[in-house]
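Just passing along the structure, written as C-alpha cells.
One protein chain omitted, others in place.
In this document, chain identifiers A and B correspond to the written order of the chains, with residue numbering beginning at 1 in each.
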Amino acid sequence: MTTTTVEPLRPPVRWEALYFALRNTKLLVGMGIILILLGIGVIGPFFIDKPPSEYVGMQMQPPSGEFWLGTNTFGQDLWAQFVHGLRTTFLVGALGGGIAAVIGMAIGFLAGYKGGWIDEILTMFTNVVLVLPTLAVLFILNAYIGVRGAGMQALFIGLTQWPWAARSIRAQTFSLRSRDFVDLARLSGVGSGRIIMREIAPNMSSYLLLTFILLFGGSILIASSLDFIGLGPTDAVSLGLMLQQAHQWSAMHLGLWWWFIPPGAGITLIVGALYVANVGLDEVFNPKLREL
Amino acid sequence: MRRYFGRKLLVYGLTFFMAVTVNWLVPRLMPGDPVASMLARARVAQPEAQEALRVYYNNLFGFDQPWWQQYLNSWGALFRGDFGISLWAFPTPVADLLTRAVPYSLALLIPSILISWVIGNRLGALAARRKVLDNTVLPVSYVLTATPYLWLAALMAWGFGIVWGIFPVAGGYSFSMTPSFTWPFFVDLLWHWVLPFASLFLVALGGWAIGMRNVIIYELESDYANYLSALGAPQKLIRRYAFRNAVLPQITGLALQLGVLVAGALVTEIVFSYPGLGSLILAAIQNKDFFLLQGAFLFIVLGVLIANFIIDVIYVIVDPRTRVGMAGASA
Partner (left out) sequence: MTLEVDDLRVYYRTLKGDVQALDGVSFGVKDGEILGLAGESGCGKTTLGKALIRLDGRMKHVGGSVTLDDQVLPIGDDVKMNPYRFKQVSLIPQYSMSAMNPTRKIGRMVRELLDSRKVKLDLDELHNRLDLVELPREVLGKYPIELSGGMKQRMVMVISTLLNPSLLIADEITSALDVSTQKAVVTTLKGFRDRGFVKSMLFITHDISLTNQLADTIMVMYAGKLAEKAPAGVVVNAPKHPYTQLLISSLPEVGVRYADKRLTGIPGNPPSLLNPVPGCRFRDRCPLAFDKCAEEPPPVEVEKDHVVACWKAA
C-alpha cells in the first residue's frame, strides 16, 4: 500500500497580511488619523501648563496664535480643553470598547463552544440586553449612581455594549467548534478553556480585532451622547462635555463656532478613522474583499 | 411560526420584566430614605408642594410593606398607567408629560428611520461593485455614521438656522402660536420639524448605505448569482435578486439599530429644544426628577419592544423561507 505525505501547505498568512496591510490605503489613512489624534491626546497635555478649566484670558476670542482654538464665554482655553478632551475620549472609547469586547468574548465563546442549555440561556440573556435601548438604560444608571470619573462611564458603557459582539462571536465559534483541529484537541483531552484560548480564539483573532475596533468607535459615540445630556464625568474634560457646554451656553447663537466645531469634528474624525481602518483591515484579512 | 414568535415574545417579555425590575430596584439601592433624598435633590418647582409630594411618594413606595408587596404594587401602578407625579412639573402626572411628548418624538423618528432606510439601501446597492460610485458613496457614508447625532444637529442648527436663518432652531412650533388644527400651525410645525428630521435622516442614511453595500457584495458572490452569471443572465437580473435578498438582513439590522436611532433622536431633540422625550429627559436630569426619568425609560423600552415586534412580523411576511420553514413542510 502506498502512503501519501500531504504536507500542510499553509501559505504564510501573516506575511501576506502585512503585505496587503502596507498597501491598503483605507487602513493606512485610518490608522494615520488615529495615531495623530492619539499622539495629540497623549503628548499634548504635557505642553499645556495650565489645567483646561482655568480662566486664561479674554472671553470669546476666535482662534489666534495664542489660543489656537480660541476661548469660550468664560475665557477658558479651548485648545487645552480639546487636547485633554481627546485623551478622555480615547480613554473612554478604549476602556468601554475593551470591557464590552471582553464580556462579548466570554459570553460568545462560552455559548458557542459549550452549546446546549448554556448556549440557550446565554443567548436568551444576550437577546434581552440587545433589545434594551442602551442609552435609556445608561440614563437611569448614570443618573442614580452618578458618574464622577471617565473610568466609571466607560464601565457602564462596556456593560451595555457587548451583546452584538457576543452574538457574532458565538456564531463564529459555533462554526469553528466542529473543525478538525478542535476535535483533535478535544479528543486528546484538552480542557474547554484551553481549547478556546489556544485553538479557537487565535483562529478568529482578526475577527476579534475588528470587533474591538467597532466597539471602540461605538463607545466613543455613546459617551458623547451621555456627556451631552449631562451625564458625563465630572472630574474631566471630554470632547462630548465640550459640546455639552457649548450647547448649554448658547455657543451657536453667539456665533462661537470654534467652541462646538472642533470637538465634534474630533469625535467624527476618530470614529470615522476607526471605521475606515476597520474596513481596510477586513480587506487585508479577507482575500475575497480584495478583488476589484 | 408559533415557535418563532414564541421565542421572540419570550425575549421581549423578559426584557420588559427586567426593565421594570431595574426601574424598581435602582431607587431602593440608594442609601437612606429614597423619597427624602430624591425630594431633597430635586428642584421642585413649588416649595409648598414638597410635603404633598412626600406623602404621595411614601404611599407609592409603600415602605411599610414587605418588599414583594412593594414590587407587586409597582406592577399594579404600571398597569393602571400610573407613573407617579413629576417633581419638576408638579403637579402634572408623569404619564401626561410623556404622552404629550411622544407624538413629537415619533414624528421625528418614524419618517427619519423609514426614509433613511429606503434611500440608504438604494444608495448602497447602487454603489456595490461599481468603482466610481463606491468611491464616493462609501467615504461619505462613513463620515455620516461616524458623526455624533448631536454634532450634526448642532452644525445644521448653526448653519441653516443661525448663519443663513432659513429654519427655526428651537422648539416644536413658534412661541407665538397656540397648538390648533389649522394650516398656519401645521406649516409652522413642519417648518420646525425639518432640521431635526434632516439631521437624524442624514446620520442614519450613512449606516444603511454601508450595510447594504456590504451585504449585497456578499450576495453578488453567492452561488445563485454565479449560477445565473454562468447561464448568461444580465447583471440587471442578478442585482435585482441580490438586492431583494440583501434587504432581509437589513430588516434585521433595523431592529438592532433601533436603540441607537432612538438615542440619536433624543439628543437631536435636545439640540433643537424639540418638545419630545429627549427634552423631557434633559429636564428630568437637570432637575433630578427621577420619576419623570424612570417613566421616560419605561416608555422608551416599551416603544422599542413594540417596534421590534412589528419588524419581526414584517420579516416573516417578506422572507418566504421563514414562512415555509416554520410551516414545517420541507421535504
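As a convention for this text, a contact is a pair of C-beta atoms (placed from the backbone, for glycine too) under 8 Å apart; a residue touches a chain by one contact, two chains touch by 3 or more.
Please read these numbers as outputs of a predicted model, since none were measured by experiment.
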Omitted-chain contact residue, chosen from B:Thr182, B:Asn226 or B:Thr252: B:Asn226
Hidden partner chain, touching residue among B:Leu10, B:Leu25 or B:Leu237: B:Leu237
Chain B residues touching the omitted chain (full complex): 222-224, 226-234, 236-237, 241, 244-245, 248, 319-321, 324-325, 329-331
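Methods note: only the chains that are shown with their structure count from here on.
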Distance from the mean Cα position of chain B to that of chain A, given in whole angstrom: 22
In the complex with chain B, residue positions of chain A that touch it: 124, 127-128, 130-137, 139-141, 143-144, 164, 217, 221-222, 224-225, 228-231, 240, 243, 246-247, 252-253, 255, 257, 260-261, 263-265, 267-276, 279, 288-289, 292
Chain A contact footprint on chain B (complex, rising order): 10-12, 14-15, 18-19, 22-23, 26-27, 29-30, 129, 131, 139, 142-143, 145-152, 154-155, 157-158, 161-162, 169, 217, 221, 255-256, 258-260, 262-264, 266-267, 270-271, 281-282, 284-286, 288, 290, 293-294, 296-297, 300-301, 304-305, 308
